[in-house]
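The other protein chains are all here in position, but one chain of the complex has been omitted.
And then subunit A:
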Amino acid sequence: MDFKLLLDTLARSSAQAVTTLHQGNEKERELKDYLYIETDIEKDFKDLLDGGLEAGSVLFLCGSSGDGKSELLKRYHRKYSESFRFHLDATHSFKPDQTAVQALDQLFDEHQRSPEPMIVGINVGMLFNYQSSGAERHAGIKNAIACFIEGENSSSNYQFVNFEDYPKFSLEEGAVGSKFVSELLRRVTSNDTENPLYRAYKMDPSKEVDLKFHNYRLLQEPAIQKVIVRALLHARLKFDQFFSARALLDFIHHLIAGDSVLFDNLFAAPGYGLANSLVGLDPCLLRSQKVDQFVVQYALCIADQDFEEFKEAYYKKYGYQELSPSSWIRAFYCLQEVELGNNYHEYFSKDFALPLFDEYIYAWQLHHSSGSKKQLREFYKKQLIESLMKFANRLESKIIDNGIFLEKINDIIVSAKVDVRADLTRIADANQKKHQIHCFHAVIKVDQIQLEPFPVTISFLELAQRILGGYRPNRHDKNAVVILEEVIEKLVSIANTTKSIHFHNQGKEWTLKLEDEEFVVEAG
């Protein structure tokens, strides 16, 4: 089968993108089997099945569309279909005049009539719908779903296995990245005869000139795979992007068979889903002197001997491709860790550093590991609390040098001194979910009062850093400011309970204290 046709089976639009219990074309099936990666969720799922399900119970395998629910169920269907009843697609109805919710009602009716345990693959959204509009006679199931939404994975006869609990990315020390995506990229490109794609690539006579082969060769580079995985991780953190297996396969297809060279497919090809989020991470958007200079020089055809040499080396290794200056910038970014010719691209590597992501990951790790109290304290003191205070006092930063702004009435400003510190003893408790990577929970206490932990996402951290740098968001700048304001509000309400407040009026200062129920006024 030719490379293009085989590759196309990875696309979202391919007939193979949706798994049913029926067999497809053998070659296509082979590729799918070859690419299939056994994941942790599969192990747990298998253990549950092997352990046997109680009579009359239901196991919900839930996730987003394209997560691989049906694929997983299909793999176990043959072996277990005698002992359990399988229902693959809960979003379909059995009759034209029936809704999916009614179909589920019917399914559960049938289930209640037989003791056979049932396994249902269901989209989380569908589960929600069923909870809100399923028939009253299945109140038990609806209750179980309500519990599941609140985080309870099993209640009485109902169990839930959720793909969201098995994230594809990890931030844990030493394992930052994604085993799943790395392995998928490795399998797609490996020069192994077991790899049907590679075999097809080898067989194709046009492989030296065609763009998709050029891209395939680039993708074979492990260092480029690393950059891609990292970019995906960043998209996951920054845009809270959902990654399903189907979306990833489609993305790989897009990288190789998209309209342009791999670098542009990666960063500059808005479409839907993943590719869209990555546009926001385009290295061309990084403003740096070197990058700008390169683009200008190239456009003006100013010769640069070093670059010419580098180009030659690139053509020699991957084949000839005409690239625009921005594509070259993206190429430099992707090739960061590749040794190539005179290594001209390393000249830019400093500009490509993304400290925000590194710092976020660092802070996340601090919150999820024991020890390193010193660094934690440092992070809170120099970044988080400092920026909170700066934001709280943003309107009167010149007047309040030590304390927190409480209110301003008729041009008289009131402030109070508070002691805001990291509450290290509670950090471990607040950060138990290691699979929750898009935020960590910061814990602070004000004087002796413990504040509810609040989530810090990468946007929050970015905002905090920008505030430290002098940026002052206003009401209309809604991004992430909401959480910040919430925290500040709590801070202020605690500060309001102190027994010493300061008044600032036209350069004069007063302190009012409550000592043994007596008011004490001090000037200055």
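One rule holds in what follows: contacts are C-beta pairs under 8 Å (C-beta built on N, C-alpha and C of every residue); 3 or more make two chains touch, one makes a residue touch a chain; residues count from 1.
Following the convention adopted for this analysis, contacts and distances are computed from a predicted model.
Chemist: For the chain omitted from this view, which of "Sarcosine oxidase subunit beta", "Carbohydrate ABC transporter permease", "Aspartate carbamoyltransferase" or "DNA phosphorothioation-dependent restriction protein DptG" is its UniProt protein name?
Modeler: Cross-referencing UniProt, the chain left out corresponds to "DNA phosphorothioation-dependent restriction protein DptG".
Chemist: Could you tell me which of A:Thr189, A:Ser244, A:Gln321 or A:Asn431 touches the chain that is not displayed?
Modeler: A:Ser244
Chemist: May I ask which residue of A:Val18, A:Ile149 or A:Ala299 touches the chain that does not appear here?
Modeler: Answering carefully, the residue with contact to the hidden chain is A:Ile149.
Chemist: Of the listed residues A:Ser13, A:Asn410 or A:Gln448, which contacts the missing chain in the full complex?
Modeler: A:Asn410
Chemist: Any idea which of A:Ala103, A:Val124 or A:Ala200 touches the chain not displayed?
Modeler: A:Val124
Chemist: For the chain that got dropped from the picture, name the residues of subunit A it touches.
Modeler: 62-66, 123-129, 132, 149, 164, 240, 242, 244, 406-407, 409-410, 412, 414, 416, 457, 459, 476, 478-483, 485-486, 489, 492-493, 496-499, 501, 503, 505, 510, 512, 514, 518-519, 521, 523
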